[in-house]
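Apart from one protein chain that is not included, each protein chain of the complex appears where it belongs.
Order of writing sets the chain letters: A and B. Residues in each chain are counted from 1.
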Amino acid sequence: MLSPVLTVEAVHVSYGRIDAVRDVSFEVPEGGLVTLIGANGAGKSSVLGAVSGLVRPKKGVIRLDGKDISRWPIHRRVGAGLILVPEGRQILGSLTVAENLRLGAQRRRRHAVAESDMYRLFPVLAERRALPASALSGGEQQMLAIARAMIARPRVILLDEPSMGLSPKMVDEVFTVIEKIRAQGVTVVLVEQNARRALRVADTGHVLETGALAHSGPAVELLKHPKVVEAYLGIE
Amino acid sequence: MLQQLANGVFAGSIYALFAIGFTLVFGILRQLNLAHPAIFTGGAFVGIELATRLGLPLWALVPAVAAVGALAGVLLERVAFRPLAGRDDEHFAGLISSVAFGGILIAALQARYGTEPRSFPSGYFPNRLFEFGGISVTLMQLVTLGLALVLMLGLAWLVSSTPMGRAMRAVAENPRAAKVLGVNAGLVTSGTYALSSALGTVAGALLALNLGQADRDLGASIELIGFAVIIVGGLGSLWGAMAAGLILGIAEAMTVSYFDSTWKGLVPFALLFVILVLRPRGLFGAVKVREV
Partner (left out) sequence: MLAGYDTLITTIALGAILAYSFHVVLMAGQLSLGQAGFASLAAYTSTLFVPDQPLFGSLSPVLIGLPVGAAVGAAAALLLGLPVLRLRGVFLAIATLAFGEMVRVFMTNAEWTNGALGLRLEKWATIDLVWLILAVLTYLFWRLGPSRTGRAFAAVREDELAAGSMGVDVVRTRMTSFMASGAIAGVYGVLFTYFFGRITPGAFDFSMTVDGLVTAVLGGYLIFFGPLLGAGFLTAVPELQEALGFDAGWIHPLLTGVLLLAVVLYLPGGLSSLAARLRPRRTPTPPQDTAVDDLRPLPEPGSTVARVRGLGKSYGAVQAVRDVDIDLASGEVLGVIGPNGAGKTTLINMLTGLEPPTAGEGDVLGVALGSRGGAHRYAQAGVSRTFQHSKLFGRLTVLDNVLVGTHVVSRGTYGRRLVWLPSARRDERRATRLAWAQLRRVGLADKAGLRPATLSYGDQRRLEIARALAAHPTLLVLDEPAAGMNHVEAAELAELIRSLAEDGITVLLIEHNVKMVVDTCTRLVVMNFGEVIAEGEPREVISDPAVIEAYLGADETGEPEYA
């Protein structure tokens, strides 16, 4: 077993007096693909927020390569290679495709791969590099959001609902890209609504229910676990 | 007639330089910073103090004033804006806290300099007059125009073509997305206030140089014109603020030559009003109209 590159230890997240995440712990091994699944509002995005630094956890420790990064501001985590691809893509529409990529590389200039490599991985972006990113279609924007993280050669990439709002064909492409990312040896944490697909590409899965981990285990087992099926399909 | 046009351009360049600080902060941080006029006034007094006490020549005075302004901007952000970050009423509370900060700053200026106008040392800057085809301009006016243009174009270059500018534009469009990409949003915020205030203080010092003196109402007298400039130009648009500054300067000068000079004050507001009602994003505004 490889040593974990990312560890989440007993993390609590609250907004005001509401507990969104309660006592969540898990490990992500080097080069692994871990998925978090659960209903809307179960706390998946809050966990990713705490890991990426977007939200500050109330309690708990987050480690990257064994180092406690819980107090690091988000830009420092990005500098260390822990990069979030946020829900809803959040591309910068008024900047060009190329500027979006350059911004993605800015914090990790020493590690970053060449822009042209990204265009090879995402050919659809190459022909649109000079256009404002708002001119891209939804699927293309998702590709740009992933490319913007990949250009920084991340240690760990956090994907928050990458298939949201995409046509079935685009969803297929997104999952193809996720497998490519994985083939490059990048560690992936995937939050998905399409739980079955997510579990099919993942090694390990964690099921969140009202802010707490309800089930964890190898993805192949979770796929057959009756309680898990109930948790995301809701059918007994 | 041409003389009035020239006068309008000179006045307009100061309006633009003042307003560009307003619009920079609004464009990037969606905050109307009402301490800006006080910072502007402070720039005038600091300029006079540095010229009188240290005898700094103009080429050294401008960067020195800008540096003081940048520091004031950082302080302003720490005291009046940062503590409000994340609050529901962040923008409204920021409006009020910046009024308070401005009031404190003016009170401090009054404590040090009193209420009487202060002047630059006599003969601080050569009082040379040039004639171009019937238009007479002072050397000071030319220096002012030149400096204003250099500073504004410099800012425009910084925002459009440097990594810092790219980060600023990213924060302006979507602070969350910018952070996720590793932009240090706190640094961008401080930097924006520093830049804005540096430009504001230089504008204040330049106006005082042209007038020869300054009093504590200097900023208040230009504040409302500043609003007109940023709205006419389109809130958040740098090029818009530059153009609108010149347009308003010229329009005022023209009003003076055709009507009574007391009507001059109506021009910026009438223009502002028409623009807000007909085209709220301003003549050049590309940014979306956002709520505060």
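Here is the rule we go by: a contact is a pair of C-beta atoms (placed from the backbone, for glycine too) under 8 Å apart; a residue touches a chain by one contact, two chains touch by 3 or more.
Quick caveat, the model's predicted, so the values are computed rather than measured.
Engineer: In the intact complex, which of the depicted chains does the undisplayed chain touch?
Structural biologist: By the stated touch criterion, the chain not on view contacts A, B.
Engineer: For a quick check of understanding: of B:A80, B:V137 or B:L206, which residue touches the chain that isn't displayed?
Structural biologist: Considering the complete complex, B:A80 is the one touching the chain left out.
Engineer: Any idea which of B:F130, B:W157 or B:F273 touches the chain not displayed?
Structural biologist: B:F273
Engineer: Write the list of subunit A residues that the hidden chain touches.
Structural biologist: 16-20, 39-42, 137-138, 161, 163-168, 193-197, 200, 209-210, 223, 229-230, 233-236
Engineer: Name, in rising order, the residues on subunit B that touch the hidden chain in the full complex.
Structural biologist: Counting over the whole complex, subunit B touches the hidden chain at residues 26, 32, 79-80, 83-84, 87-89, 91-93, 95-97, 99-104, 106-108, 110-111, 115, 220, 223-224, 227-228, 231, 235, 260, 262-263, 265-266, 269-270, 272-273, 276-277, 280, 289-292.
Methods note: only the chains that are shown with their structure count from here on.
Engineer: Between subunit A and subunit B, tell me the centre distance in angstrom, where each centre is the average of that chain's C-alpha atoms.
Structural biologist: 43
Engineer: Which residues of subunit B touch subunit A in their complex?
Structural biologist: Residue positions touching the partner: 163, 166-167, 169-170, 173-174, 176-186.
Engineer: Provide the residue numbers of subunit A that touch subunit B in the complex, in ascending order.
Structural biologist: Per the stated touch rule, the residues are 52, 54, 73-75, 78-79, 83-86, 90-95, 99, 102-104, 106-108, 148, 152.
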